[in-house]
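Could you have a look at this structure, given as C-alpha cells, before my questions?
Shown here: the complex without one of its protein chains, the others still in place.
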Amino acid sequence: MTGRRSPRWSQWVIGAYLLLFFAYLFGPLLIMAVTAFNSSSFPRVSPWECLTFEWFVRLVEDQRLMQGLRNSLIIAFGVVVLSVAIGLAGALFLTQIAARSRAGTYTVFISPILMPGVVLGIATVLFWDRVAGSIGMAYGGLFYDGIFLTVLGQSCFIASYCLLVFLARLQRFDSQLIDAALDLGATNTQAFRRILLPFLKPAIGGAAVIAFLASFENYNTTVFTISFYNTFTVEVAQKVRLGIDPTISALAVIVIAISLVAALANEAGQSHQQRRLEGHGRGFVAFFTRNPAAVLAALAVGVIVVVLAFAVQHDPAACKARALEQRLERQQQYQPATPAPAAPTQSAPAAPGARDLNPGQGSFGDVFRGGLAPGSTPTPEPTPAPTPDTRSLNPGQGMFGDVFGGGLAPGTTPAPESHEGDSEE
Amino acid sequence: MAKRSWLGGFLDRNGQALGLYILLAVSFWLLFLIILPQLAMIDFSLRHDLPAAQQGGPQDVWTFENYRHFIFGLPGNPDGWNRLDVGVFGRTIVAAAFVTILNLVICYPVAYYLAQVARGRQARVMAVALVVPYWVNEILRAFAFRIIFGATGVINSTLLTLGIIDLPIDFIRADIALYAGLGYAYVLLMVFPLYNAIESLDRNQIEAARDLGAPWWRIHTRIVLPFAKPGITSGCTMVFMLAAGALAAPQILGGPSNLWFTQLIYGQFFESVNWPRGAAYAIILLVACTLLVLLVMRLFKVRLGEIGK
Partner (left out) sequence: MAGGVSVELDRLLVQFDEFVAVRDANVRIEPGEFFSFLGPSGCGKTTILRTISGFLEPTSGAVRIDGKDMAFIGPNKRPTALIFQNLALFPLMTVWENIAFALEMKGVGAADRRKHADELLALIALDGQGDKYVHELSGGQKQRVAIARALCAEPSVLLLDEPLSALDLKLRQHMRTELRTIQRRVGLTFIYITHDQGEALTMSDHVAVMREGVIEQIGDGRTIYDDPATAFVASFVGENNALPGRVAEIRDGVALVDTSVGRLRARIATAARDRLRTDAEAIVFIRPEALDLDIAGASAETTIQATVIGEEFEGPNMHLQLRHDGGAELRVSLVNKGRTGTAGIGSSLAAAFDPMKAVALPSGALSAEE
C-alpha cells in the first residue's frame, strides 16, 4: 500500500478501492446527468425511452427558478463583497495581535464554520427582528428583508472560509517586505497597496470564488433568512421535495458541464503559467502544446456546442409515441399478474390503479411517501395532472404541499394553511 | 518603545485608513454577525410564545418553558418525558456520529494515497476530481441519490432485472439513502484535513518502519494514524457538526418515520410558528454538538486551535 515495494496484490486492492471511491463520487452525478436526456418523466436510466432535450426547455421556462437565479446572484454578489472584506480584515487582524491571544481569537473567527447552518440562519433572523422591533421599524423594512438577512447570515460563516484562505496565503508572506517598503519612503497605505495587496491578489480571487460557490449553494441558513423571496437553491430544494422530475437532472447537467469546463480551464491555466515560468513559449499554440487539460477543456466546449446544435433540430415526437405504445402494452401484460413491479411496498396516498397506468404518476406518490410524516394528511396535494408533463409546467402552486409535508414532525398539528404558504405567494 | 496604547500602535502600524477598516470590519463581524445574533437567539429561547400584541407586556417574562418542553413534553404527557423530541435528538446525534465514522473509514485510504503515494500529475488530477463534485449543488447531489435509491431507481431496477430480489428494497425508509447521501456530502471535508496531516509525515518514517519489519497495518496504527491525529480530529469535528446540522439531505433523503433534529427545528419555525421554542431547540443542538466535540477532543488530547487548517 505504500509505494513501489508493496506486493502486486495490494496495488490491485488499492486500485480497485480508488476506482470504487471515485465511482461513488461521480456515479450518482453521471446517472443523474443521463436521466436528463431520457424522455421518461421519472428520472431514470432504464428503461430508456427516447433521447430528448425537452427537460432543458422546461427548465429555462420555469419562471420561479429563473427569479431564484436572479436573487441568488444578487445575494452572492453581496456575500462575496462582504465576506472577502471581512475575511481579509480578520486575517490581517490575526497576524498583528499578540501570540497569546491569537489562538483564542482564531477559534472565535472560525467557529461559524462549525455551527449548524440552521442555527446561524435562525440567530440572524431573530437578532434583526429584535433590532427592527426596538427601533420601531415597520414590517417590510430593511431588517425584515430576506435578501438583506441572507447576505448577513451567509457572510457570517463564509467570511470564515475567506479568512482561512487569506491566512494560508499570509503565512507565506515575508513581513520584511513591508518594512523594506516603509524604509524606502512608502506610507503605510502605499506599502499595503503596492506590496501586500498584490501579494494577496490570488487569495482574493480564490476567496471570492469560494464565497460565491458557498453562497450560491447554501440551503440550511438561507431557508430561514430568505423570508418570502426564494433563491435558486431553495427553489430547487422545493422542486425536489415536490416531486422528482428530470428538469432537475437537466439543471444538474448544466451545473456539471460548467464545473467541468471551469475545472479544466483552471487546471490548463495553471499548468500554462507553470510552463511559462519555466521559460516555455507564449501565445495561442503554446497554450495547447503539452497541456492535456487545455485540450480537454477545448474538447468539452466542442462537445457542448455539437450537442446544442444537435438538440436544436432533434425531434423525439415519433419515438415518444412508440414508447408510449410499448409502455401501455407492457402494463397490460403486467396488470393481471402483480400490482406493478415498480410499485412501492408501503402504502402510498395515490391509488395503486392510477399509478399502474402511468409510471410517472406512480413515482410521484413515491416521493410523497418519503417526504410525509405518517399521520399527517397530505391535504395540499398538487392537482393530480393527467400527464406529468403538464404538472411541471406549473409547479408554483403544488409545491408547498410537499414542502410542509417533509418538514412535519409526527405529532405536531399540520396547519393546512400555515402562514408560510401565504408569504410564499 | 515608548508607552503607547495598543490602539494607537495598531493605527500607527497600519495607517489610519487601513487600521480603521480592519477594526471596523472585524468588530462588525464579531458583534453583528456572530455574538449578538447568538445572544438574541438565547434571549428568544427564554421567552413565551406570545402574539405580537402581548410582546413586551406583563406576560413577556423569562422562562425555561421551551427547554422544559424539550425534555418533558406537553403538560400531562403520560410518558413523563418527551419521547418524541428527545428520541429524534438522540437518533440524530448517533446517526451523525455513525456518518462521521463511516466517512473516516472511507476517506482515510484515499487521503493516504493522495498524500504519500500519488505524485505529480496523478495527485493533481485526483485533487481536482475530489473537488469538482462539490461544485455541484448540495440539493442536486441529494437528488442524485434519490434517483439511485428510489423504488424504481438504478439500484432497484438493476437488482430486479438480475433477479436478485423480487420486490424493490425501500432504501429510503431504511435510511440507507440518507447515510449514503450524507457520507457523500462531506467526503471533501474529511479528505483534506486528513491529507494535510498525512502529507507532512516524513516518508522515511514509513520506510524505516518497513525496514524494521512492521507489517502494513502496523505501520498505519503505530505511525501514520498517531501522526494524523490532528487531521482526523479536525475532519471528524467538521463532518460531525455539519452532519448533525444538515437539513437538505434529511429533507430529501430521510425516511418518513425518521426525522432529523434540524427538521424539528424547521417545523417549529415554519409549521408551529413557535419561534422561541425553535430558538431553544437550535441552542440545544448547538450546545450538545459543541460539548460532544469538546469531549472527544479532550479524550484524544487535541486542541481546538488545530481545527480548520
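Quick notes
Which chain is which? They are A and B, in the order written, and residues in each are numbered from 1.
Here is the rule we go by: contacts are C-beta pairs under 8 Å (C-beta built on N, C-alpha and C of every residue); 3 or more make two chains touch, one makes a residue touch a chain.
Only a predicted model underlies this, so the values are computations on that prediction, with no experimental measurement involved.
Touching the missing chain, out of A:S10, A:S101, A:T187 or A:Q326, is residue A:T187.
Checked against the hidden chain, the listed residues A:V131, A:I147 or A:L177 yield one contact partner: A:L177. Along chain A, the points of touch with the absent chain fall at residues 174, 176-177, 179-187, 190, 194-195, 198-199.
In the analysis below, only the chains that are shown with their structure count from here on.
Contact residues of chain B toward chain A in the complex are 10, 13-15, 17-18, 21-26, 28-30, 32-34, 36-41, 43-44, 55, 84, 88, 106, 109-110, 112-113, 116-117, 124, 128-133, 135-148, 150-154, 157, 160-161, 167-168, 170, 172-173, 184, 187, 206, 210, 216, 219, 237-238, 241-242, 244-248, 251-257, 259, 262-267, 269-273, 275, 278-279, 282-283, 285-286, 289-290, 293, 303-305, 307-308. In the complex of the two chains, the chain A residues touching chain B come out as 1-3, 5-6, 10, 14, 17-18, 21-22, 24-29, 31-32, 35, 42-46, 85-86, 88-90, 92-93, 96, 103, 106-108, 110-120, 122-124, 126-127, 129-130, 133, 152, 155-156, 159-160, 164, 187-189, 192, 213, 216-217, 219-220, 223-224, 233, 236-237, 240-241, 244, 248-249, 251-252, 255-256, 258-260, 262-263, 267, 341-346, 359, 362-363, 366, 369-374, 404, 406-415, 418-420.
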